[in-house]
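One chain of protein is taken out of this complex; the other chains stay put.
This part shows subunit A:
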Amino acid sequence: MTAAPYNYNYIFKYIIIGDMGVGKSCLLHQFTEKKFMANCPHTIGVEFGTRIIEVDDKKIKLQIWDTAGQERFRAVTRSYYRGAAGALMVYDITRRSTYNHLSSWLTDTRNLTNPSTVIFLIGNKSDLESTREVTYEEAKEFADENGLMFLEASAMTGQNVEEAFLETARKIYQNIQEGRLDLNASESGVQHRPSQPSRPSLSSEATHAKDQCSC
């Protein structure tokens, strides 16, 4: 009676990283609001957004930290990697420099997160095919070499945005199921919230209720 049921079973912490202007905030906005944010100002700091998703009938609250990409903030943003269950590493397919810097972002991610952190590489702005500077194949090869998940996406059209965030969650959830992620470790980036259904859904509780009935 006193404990309110949570809205979700798990919280996953994500961080979004990458050079300035690659569209990190727009990806977050597209994912949480399903809208493209035109004229998005540079992020000065760390913003965060949440969204509750369902994986395998479990409600998962994604807590997504969107970091400033400016080089001058690099040292400060490093403190936000800690305890991330997922890292979305973003570059801009129309600006090769943002792709070239990936190894440095990856180094930071590997050094500052734990080994089970799922790293997802996103080549953003896939809608701007005419000005493309990085081919899909090249990035795919980089992702494969480094064991990263990879998709090209567009925060503008929404293409693959949902997929990238959800795939990351599925992978994290799979890691939990397979015991590769220690939920008790404070750095796991996952919080478990056993929900307390007071009006349970009928299908999932039917077998349960049968036991209670024979009292």
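The rule is simple: contacts are C-beta pairs under 8 Å (C-beta built on N, C-alpha and C of every residue); 3 or more make two chains touch, one makes a residue touch a chain; residues count from 1.
In the analysis below, contacts and distances are computed from a predicted model.
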Protein that the absent chain corresponds to, by UniProt name, given "Type II inositol 1,4,5-trisphosphate 5-phosphatase isoform X1", "Ribosomal RNA-processing protein 42", "Fanconi anemia core complex-associated protein 100" or "Cytoplasmic tRNA 2-thiolation protein 1": "Type II inositol 1,4,5-trisphosphate 5-phosphatase isoform X1"
Residue among A:46, A:128 or A:149 touching the omitted chain: A:46
Those residues of subunit A which, in the complete complex, touch the missing chain: 1-2, 4-7, 32-34, 44-52, 68, 71-73, 75-76, 79, 198-200, 202-203, 205-206, 208-210, 212-213, 215
